[in-house]
Structures are given as structure tokens and as C-alpha cells.
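I have a structure I would like to understand better, so I am pasting it below and will then ask my questions one at a time.
Heads up, one of the protein chains got dropped from this complex, but the rest are sitting where they should.
Moving on to chain A:
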């Protein structure tokens, strides 16, 4: 049994956890939900020892403990399966499983690999993974690596007394449906050995897997409910503190696109390294969603259109003109904007302020003879801060300190203010809370109304269905099926999934 009593945490004056009570019984699966900024990740870090709480107590089997590091927590049986996988890609599976705990296999300073392989096999069997422990980790699929990570945490079992507590942080975000089912089966089968804390944005999965659900909001547990009979809408309401509009995706604002204006056309394009053949047309005012499992080849299509990679064969036409040179600068000059999935890496330059970020792609328009017109830049930034109601003290604020939603608005403003007519949206709502998501959906509708063509790779299928005019289902790099998505006649999840897997 693992328990937190009245746990407090402050970061530089910000009260992140305000007296959290949390309890997990042996063999229980707890779902932990909350919006971004609700304090979920801090709570988890306290649990697995990466962060020290400054008030309250942590109890393992009724005894107060103090974790100074994740290693301390592991010694007490608390382990973390990281969202960003923590395995080292160029080591073998067994080396990863026993990383830092090689001692039992060492004799006279040398590792007995046979003994380690046998032990690793025992761990892998727990997660029903039948692979050679000497495989280089990099050669595994993402889902396999996730299971190895789980096996690594389960290896704690032999080293600690009592039951394990295992944290799963967004374990399903990049898995396919089948892989998710497999993971859930494994987790359920492991309840005899361990209890689990399952963190996810996907409420349907939380309900399906957990016994009880903790809802966290603004650093406080606002509700603990039994998962049996729990409703998604109900949980959402508690997370946000208000009703989610049934018109979440603003379907009422979806207008037909202009079928006579083709902005972008891929004509039998072979994406590098995939040997496929992709044809599509994007019209003014259209939202075209590319749908498929992770690794099905959606991103390479976006990156090819944006000029980050060169197609092997075929023609790419922008407003009817074939494109011959492929580079991002060329694409930007042609009015293509790219809103990347990795917002903090490719979207926002932290350390630069709002106007510097907004004009980064269009400095040519705000300079004469290489000399920047900073007054004009600032005016532009103020205009868009107002238009998109970006929450910043001023256009001089450092974008690195903004919330995810406001950062995404700055990135959107960057392309919209530059007059981009074709916009690639790669997971535009990833990691945003519900309010910020709604804002992004509203902006997508605004852009459509202005005649912008959008290619969307959405975070969830519901999002793709809700937002798009047209859906292309992609499997193994090829477009397998087209769906028309007019409001009122949208395809169902099931319609799409059967072509995805």
C-alpha cells in the first residue's frame, strides 16, 4: 500500500500541489487525470522521487519514507515507465533492464552474460515479450521498447520486499490500437505483482483500465471516483470545472470548401525511403486530415510538402505550378506554413520574444536593406496578440515562458500574419489543455473561412473527424481510403480504424 498524505509542493513561489491525499492499494490500478498544469507531473515526480515534496508525508505500507532520488524510490519498490523512453538505444535489452543493478551478475569484475540473459528472459516473460535479451534495443519497435521498459521496472520485484508501485506516464500516446490492447492485457495480468498509476489524456482508456480515478485540478484532488460507470463527459467537466460544449470541434462553423481552387496537389509522389505513391489535392478552405497509426507515414508527407525532404518521384504542384527545388525556404516563399509537432524544438524559439518569433519566417517583409523595422514588428505582434487573445504581458515577453496553448497561438500567428495559404498542422493540440484546444479548433475554423488550405495530422481520431472536410486513411505510406466529412455525415471511429490496421 502506498499513500500520500497532505502533500505540498511549491516551485519558486508557485503552489503546485496543495495538500494532495492519494492512496493506492496493493494490486489496484489508479487512473490519474487532469489538465496540463493541474500538477499531474509534479505529483508523479514526488511519487517516484524525482522531486522532493515540501510538506505532508509519503507512506509505504504505513511507514513514512523520504525519497531523495528515483533510486531511493526504486529501492522501496516504486518505479516509473517513462513517456519519453528511458532505454539506451545502443545497449542490449538485458543491459538496459539491469542498468545500474548489474551487481548480482558480476564475478571478479566481469559480467556473467549468460546469467544476466536468463534473468532478463524471466523479466521479459512477465510482460509476455518473446525476444532475445541480447537484441540491441534500437532494433525493437516502439511498443516492444515500452514493454521492455515495463520489464525493467518489474525487475525491481526481486530486489525489494513488498509489492511494487508502477507509474505509467502516457504509455499509449504513440501505440496502435492492437498494441494498446496488448499493453492493457499485460498490465491487468500483472496486478498480482504490482499496483499501477496510469496517467493519460485519453479518458476512455483511463475508464477501461483503472479501478479508481483521481481527478486533479489546480494542484488539488477534486474527485476520486470508481471507474465503473464513470462517464467521459463527467470527468472532463471535473477536470475543466465546467461543461464541455458538445460542439467541441466547432462543427457548426464548418463551411464547404471551394472545389475550384486547388492550392496544392501531389501527383503520384513517391516519398523518399517508402516506395509509395501518394496523390492528393488540397483546396482553398479545406481541412484535409491524414489519419493512420504511428509510423504509417503521415509525417513524411507533411515534411515532403514543406520541403524538408525531397520526393523520389512524382510532381508536387503549388497553385498549379510544379515545384522543382525542395527546401523549407522555398516552401515558405510559396506561402506554406508548418506547425510542427515538437513545438518547443521546431515551433518556438525560447529566449526570444513574441514579435521576434512571429516575424522569424518573414523578416524580409519587415526590413529594408537588411535593417529591421522593429516598430512595425511590434505593431504586428500587438495586432495578433489581440486577434488571437494570446495571454502575454506584452509583445516583449519571452516565448519560452508561455504556456503551451499561448506558444501554439504564437506559432499560428507567425504563419497567418505572413499570409501563408497552405498550412501543415502536425499534432497542433498535443499537450494542450482543453481550453487551449478549443481555441486552436476555433482558429482552424477561422483559417478555413479565410480560404486557407490545411493539412492536419491530428492528436486523436475524434479530432480528425470533428475538424476535417476530408480524411485520407494512410497505412504503410499509402492512402487506403478517402472519407468525406461533411457535418452531420461524418464517418465513425470504427469506419476509419478498419482501414488503419
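Everything below uses one rule, namely that a contact is a pair of C-beta atoms (placed from the backbone, for glycine too) under 8 Å apart; a residue touches a chain by one contact, two chains touch by 3 or more; residues count from 1.
Operating definition for what follows: contacts and distances are computed from a predicted model.
Missing chain, UniProt protein name, picked from "glutamate synthase (NADPH)", "Cytochrome c oxidase subunit 3", "Ribose transport system permease protein RbsC" or "Acyl carrier protein": "Ribose transport system permease protein RbsC".
Touch with the chain that is not drawn comes from one residue among A:259, A:350, A:419 or A:435, which is A:350.
For the options A:360, A:376 or A:493, the residue in contact with the chain missing from this view is A:360.
Remark: the residues of chain A touching the chain excluded from display are 306, 308, 327-333, 338, 340, 342, 345-352, 356, 360-361, 363-364, 367, 370-372, 374, 414.
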